[in-house]
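Heads up, one of the protein chains got dropped from this complex, but the rest are sitting where they should.
On to chain A.
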Amino acid sequence: MSAYTPKERLLAVVHKQPVDKPPCICPGGMMNMVFQEIMEKSNYLWPEAHVDPEKMAGLAYALNEAGGFENYGVPFCMTVEAEAMGAKVNMGNLLSEPHVVESPLASSTRVDLLQPLDINSGRVKVVIEAIKLLKAKNTGVPIIGNLTGPVSIAGTLVDMSVLLKEYLKSPAQAEKLMEFIVANLIAFGQAQIEAGADAICISEPSGTGEILGPQRFRAFSVRYVNNVLDALEVPVKIVHICGALKSVYEIIQEFHCDVFSFDSIVPVQVIKQYIPDIIVMGNISTHALGTMSPDKVTSLVKSAMSKGADIIAPACGLSTTTPLINVQTMVAATKEKTTVN
């Protein structure tokens, strides 16, 4: 028997205390943790599980019960906040996740047209209720609540191309939109924490150094992610940035997070040099987890551990066609030298 519950282990790693093995988690949100096989096994299916708290909680719970990740992570997409502020969302189907199909704003200057996120209605409420249900199970498994990064939300409220041009041409006006988003993210984050989230993960798929360049990465991504993080009181704060980080390695340490997560193209041993004070989480190829053999998954996990990953996680969530055996194998591989059934 392990001396740690998964939650204790995650907290210990974040406090830089020695542990028996690295936690193996998948935060949820943009880094979706569920897939077809577990949906069918549990009979909690997409798209219903995006809009029903019992199904959302049930699906996250079922994955852990089946020998999957050592956490619960909700929601399973990155559209909850944008929808609550006025974007139109297509809920997808069993295999494809919800996505924004209509941005409410033609320009970032029209913040006045947005509606404030209401924590008592819609899918925002679904997520909060799901967290409460998971909390009530009192299982020792950490609950990770998720927020979509401010730049990524802005890029769905306004067409992303328009937003990027406005960042360059009229940054002062774009800032008003960013401040509106930050205030609403703080409200959503606080509600998730009150409901029982043990950790908050902010993912920025669009606010990356690759897309913005280093100056705007600092001026928009880092600044507004930090504004949200600073306002949240929670023991574990995770930040995930997509894509290559070459142009922004030096800037990553400016995030006010405990844990940093990154894409599979970023070498663990390289990023570690730039963020000695931050816990490093990642970065098992999402593609490999979806398509390759369990043997290959084991060797990827061993390799990430040997390179110094403190927490083992998929590099960028999971594809819905990922086989359960690969997730089970991934978790099992982090239990060094114990026999795998």
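Criterion: a residue touches a chain if its C-beta (ideal position, glycine included) is under 8 Å from a C-beta of that chain, and two chains touch if they have at least 3 such contacts; residues count from 1.
Everything below uses one rule, namely that contacts and distances are computed from a predicted model.
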Options "Transketolase", "Carbohydrate ABC transporter permease", "Carbon-monoxide dehydrogenase medium subunit" or "Methionine synthase": UniProt name of the undisplayed chain: "Methionine synthase"
Options A:Y167, A:F180, A:Y224 or A:F260, residue touching the unrepresented chain: A:Y167
Contact residue for the chain not shown (choose from A:G67, A:G86 or A:G213): A:G213
Contact set of chain A toward the excluded chain (per top definition): 32, 90, 92, 95-97, 99-101, 156, 160-161, 164-165, 167-169, 205-206, 210-213, 216, 242-243, 247, 286-287, 290, 316-321
